[in-house]
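Here the complex is missing a single protein chain, while all its other protein chains stay put.
Moving on, here comes chain A:
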Amino acid sequence: MYSTLTPKCRIVESDLKCKSGCDYYGNAAWQGYCSVCHRKKQRALQEEREREALRQNRDSENAGLADQKLLQQDKNKSKLNAFSRLRKLPSKGQEQKFLLRELYNSNASDLDKIRVDNQDLLKVLDTALLKDLQRKMDNFLIEILEAKDRKKIEKLSDLTQIFYQNCSKSLEEKVDQREFSLEVKERLLDYIEKYTMTMLYRLLFCPPFTNDEENDLEIQKRIRQLNWVSVKNLECKIHETSVEVRELVYTSMMDLLNMDAAKAPQEKLACIVHCCSNIFLLLQQSVGGPASADEFLPALIFIVLKANPARLKSNINFITRFCNASRLMTGESGYYFTNLCCAVSFIENLTAESLNMTKSDFNAYMSGEGVPANTWESALMICENLHLICEDINLLQELKNENEKIFVESKNLEIDMLDFCNKIQVDVIDALNKSSLKFSTNQKVSLQLDGDVGTSLRMPSPVARKMDNELPENHVQQDMTEPNNFNSTLLQEKSPCPKLSLSDNNFSTKPQIHSDSGGLKHDDFDDASNDLMESNSSCNSLNSSECTNKNLSFSSIRMNMISEDYHGFSVQGSSIPTIPCNTGDFAFNLNVEDNSNK
């Protein structure tokens, strides 16, 4: 039966890998293969065994007794194998625990949420009970993890239902002992179910060893084929033209679509309940009274057809298999769920007769050849536009009302303001009448202020005053003489330069010195002189007449620049031109000298 692996003391990385060498991790439970290879191997073995059994059966007719003995031996062997499995158990248990931990980790956020949601409940209960519950749940989870490889969804479902009943029973005892109320028990059961199912969702929802997925695709395709089915076909009383009803249709569709996102079965059921209560609401609006099952079922079928929820069959199967059947399936949620199942089964078995139409029409619509005139879509389009127009009209009406309101209010405000103005005026006059004397003194003060302004106007402006003052100009001129001197010295220094090589270095250093010595006030002047020098250097190679022209033009530009830049310091500005003129002269002279030297 089970191939006996010789027990190993140490596990190396390579030992953990699948024996077939497919680079996945294998494990002892699968005889060292990974899940895929193990399944392949197992299937091959099974087939072989079946063939063997057939042969044996034929043989056993000849020699029954001998074979029986052999079988006995086989049985003993298998028992032995069971023992050897027992010996291997620690590693096996570890493997399950590892899987369990992995499940915990991958669902940590969801589990935390469930725990937080039930915090008030869990706080009330004593820790021993909670520990017991946790232990039970862990045991159950491990049990499921062990059983999942047997690939029998019914078995898993049974295990789950047994677990629920187990929990329910033990909690009921506690209720009988008056440890907590019935309500707490119900909530605890709810919690247990949510917790375990959220953990196992990945494993139990649409497992690969069932044909859930195929069914999903089938029903999806079927619903897509039936997209032409309209309210009229189903004889359901949905008032499509009403805005509120349409809104509710969409909300109920959304609720149904949300079902796939929920994990725990009762969360999925809650989505269905939401959807159905919305359907009842919209039916109430359409029919004008509480709807009965006769109206409800067609409406639900319609919603399912239009929503075409993802993985519908998988979801339904998951709920049927792993929802606490005894608790939830008899209540309201169970009723709605049953209705959903009915709707799905109706859709699956839908024929021309069930829609009260001829077979040829039905087939034409199903194959997409014909499109019924009054489909939901076409109605929807018209409705959509009408709906938009209605909304726009409503919006305009609202805006108009708002506008009128604003107008009226602004009128009121105007009147208020005028009143206020008048009131203030009256108050002021009153105040004036009451205390005219005081005011007159105040007026004197203001008059003085006015007089002040008058005199100041007559007085020269601060700029004019400066103009009058002779001293600053002298200062400036004194300041200016310094750079002047500097310039001359610099130029004197510079004079050998052209003779040498006219390298750029010489020129680049000079402005620096210049600006340092000249001070900030003469920036413009410096720039101008720099330009001048550069032009000088360039002029060196040119003839002298051009140089002079350039120098002259530069000096004129410089003058302009200075007069432009030094608006405030008109005095200073007027004094500046004299300096560069000199420098220009110097430079010119030098240039001439240079040229002559050359």
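Keep in mind that, in the parts below, a residue touches a chain if its C-beta (ideal position, glycine included) is under 8 Å from a C-beta of that chain, and two chains touch if they have at least 3 such contacts; residues count from 1.
As a convention for this text, contacts and distances are computed from a predicted model.
*Asks:* If you had to name the missing chain as UniProt does, which of "RING-type E3 ubiquitin transferase", "Ras-related protein Rab-24", "GPI transamidase component PIG-T" or "Ribosomal protein S2" would it be?
*Replies:* The correct option from "RING-type E3 ubiquitin transferase", "Ras-related protein Rab-24", "GPI transamidase component PIG-T" or "Ribosomal protein S2" is "Ras-related protein Rab-24", the UniProt name of the unshown chain.
*Asks:* Check the options A:Ser326, A:Asn385 or A:Asn403 and report the residue that touches the missing chain.
*Replies:* Only one listed residue reaches the unshown chain, and that is A:Ser326.
*Asks:* Quick one: which of A:Phe180, A:Trp228 or A:Phe280 touches the chain that's been left out?
*Replies:* A:Phe280
*Asks:* Would you indicate which residue among A:Glu186, A:Glu213 or A:Glu240 is in contact with the undisplayed chain?
*Replies:* Reading the full complex, the residue touching the unseen chain is A:Glu186.
*Asks:* For chain A, which residues touch the unseen chain?
*Replies:* Here the touching residues of chain A are 82, 85, 89, 143, 146-147, 159, 162-163, 165-166, 169, 182-183, 186-187, 190, 235, 276-277, 280-281, 283-284, 288-294, 296-298, 325-327, 329-336, 338-339, 341-342, 345-346, 349, 353-354.
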